[in-house]
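Dumping the structure here so I can ask a few things about it.
Excerpt of the complex: some chains, original placement.
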Amino acid sequence: ISAPILTAGRVLATPAVRQLARDLMIDIRLVSGSGAAGRVTKEDLLAHQRAQQEQRLSDAERAE
Amino acid sequence: MVVGDIAQNVQTVIIGTGPAGYVAAIRAAQLGLEVVLIERGEVGGICLHAGCISSKALIQAANAIGTLAQATEMGVELERHAFNMQKHQAWKASIQQKLTRGISALLAANGVTVVKGTALFMSEDRIAVETEQGMEYYRFEAGIIATGSRPQPLPNLPFDGLHILSSTEALRLTELPKRLLIIGGDCIGLELGTAFAKLGTEVIIACSESDILQGFDHSLVQIVKKNMRRAGITLLTQAEVCGHTIEEGTVCVTLQQGGVEKKIAADKVLVTVGRRPNTEGLDLDRAGLSTDEHGFLTTDHQGRTANRNLFAIGDVTHGPLLAHRASREGMIAAEAIAGRNSAKDMACMPTVLFTDPEIATVGLTEAEAHAQGIAVTVGQFPFAASGRALTLGRGEGFCRIIAEQDSRVVLGVHIVGAEASSLVGEAALAIEMGATLEDISLTLHPHPTLTETLMEAAADAQGIAIHVAKRR
């Protein structure tokens, strides 16, 4: 009856951060959390996004 | 809306105005979609007219009578009381009317077109609606199936609306039954059974399982069973219905219990053995859809069915039959149709039972955590140690919290006690936020309130509760 959607090894992040990850098209499972108990924060997502962009830039440079 | 040759073209068609459908309609309209919402019955669905709201009205009337007993203890002296079921129905109707009007007004304010009629599919993107004025046809860009569910009958105890009732009919009684036999030990049967018993009906509950409320933690159920006994309810477990006779307004049901036959006579029998999704008659095959063997539709994380433009939400889909699940799925489907990235990614889904006392549970039970191989820490606090609970005359029950052992992240909260339905909001937020035991125990909870039970339970799980003697 009760519906535990919680599973072992879930990513800890607040509902708003989870939504932001989807909006930024980030797979939140790949983001390391800096918050308490390893919680992924909004800042972690933004940092991850920046890192991704830099990675893409340097990949593009290398390709040139 | 553009009127086409045969079918009117419309962006979004939604079938059903229960908490799934009307919420989806409002959300879709908020997001700028043009919405046609179809309903064959009354706006508001089962939830409003024969479910959550109507049952809670009856339960509250019964609780008011329960309060009288507590009031006596508190110094309030009372003379006789009686229950006028007709007056009750009038009161309930006034609430339902208020809420129905409210929803209709919201739908109108958001520009949703409501069509009265029964919908069925013509093709993958077309439906027909049988209205009083004849058939109407709509071609849609996206459709949502939110047709809900109805009571499941027992083959050898079919509903007759007079003696053998579904919950819908039981909630419409205009006279209190003298003797009520309830078949089924799920929450609907227990909620109604407890209410009728408090109102003065002699109630017998028979279920086929080894105990009522399968799936709930045993210790929560124990507290409720104690109050059921106090209310004079007889509970028969592992009892199977073999047959029945109806004579002179009395139903006599034969039950088989551990090889022994038992005959129970009652003026009404309420059968609550589950619900069945309303998916037949929709001609789903023409929309390219098929259901599972029980009639439920399978959907993805946004509510999308096998037909990419068709969504299904609420009681017609797999999952607990709960109004808040229905509404949330409605929002998510509407947002998905509007192109948003919403998803059913809830960490937990609270369940509340309006038994006596209330049960509210969210997240994992200890057993579920063990089954997933998670090592847990458990804390508990009894309502008997809460000053607020005692001054409410409601010292029974407890609040239990379950956290992952190492991280102390809260995994589940299970409350049985007064106002559990209001206390569970904090528990649900804690789980969604990824709160730890410390987050809860360090949060200042006001005194004297029942919210302290969760704080103390969280402290207890850390071995630092103030109002619990050391047990480690």
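Chains: A and B, in written order; residue numbering restarts at 1 for each.
Quick note on the criterion: a residue touches a chain if its C-beta (ideal position, glycine included) is under 8 Å from a C-beta of that chain, and two chains touch if they have at least 3 such contacts.
No experiment lies behind these values; they were computed from the predicted model shown.
Per chain type, the number of copies found in the complete complex of this structure file is summed up as A x1, B x2.
The rule is short, and it goes like this: only the chains that are shown with their structure count from here on.
For the pair chain A and chain B, the distance between C-alpha centroids works out to 34 Å. Against chain B, the residues of chain A that register as touching in their complex are 1-8, 10, 12-15, 18-19, 22-23, 25, 35-39. Interface residues of chain B facing chain A in the complex, by the touch rule stated above, are 186-187, 213-216, 319-320, 322, 325, 341-343, 345-349, 351, 361-365, 368, 372-374, 407-409, 411-412, 431-434, 436, 439.
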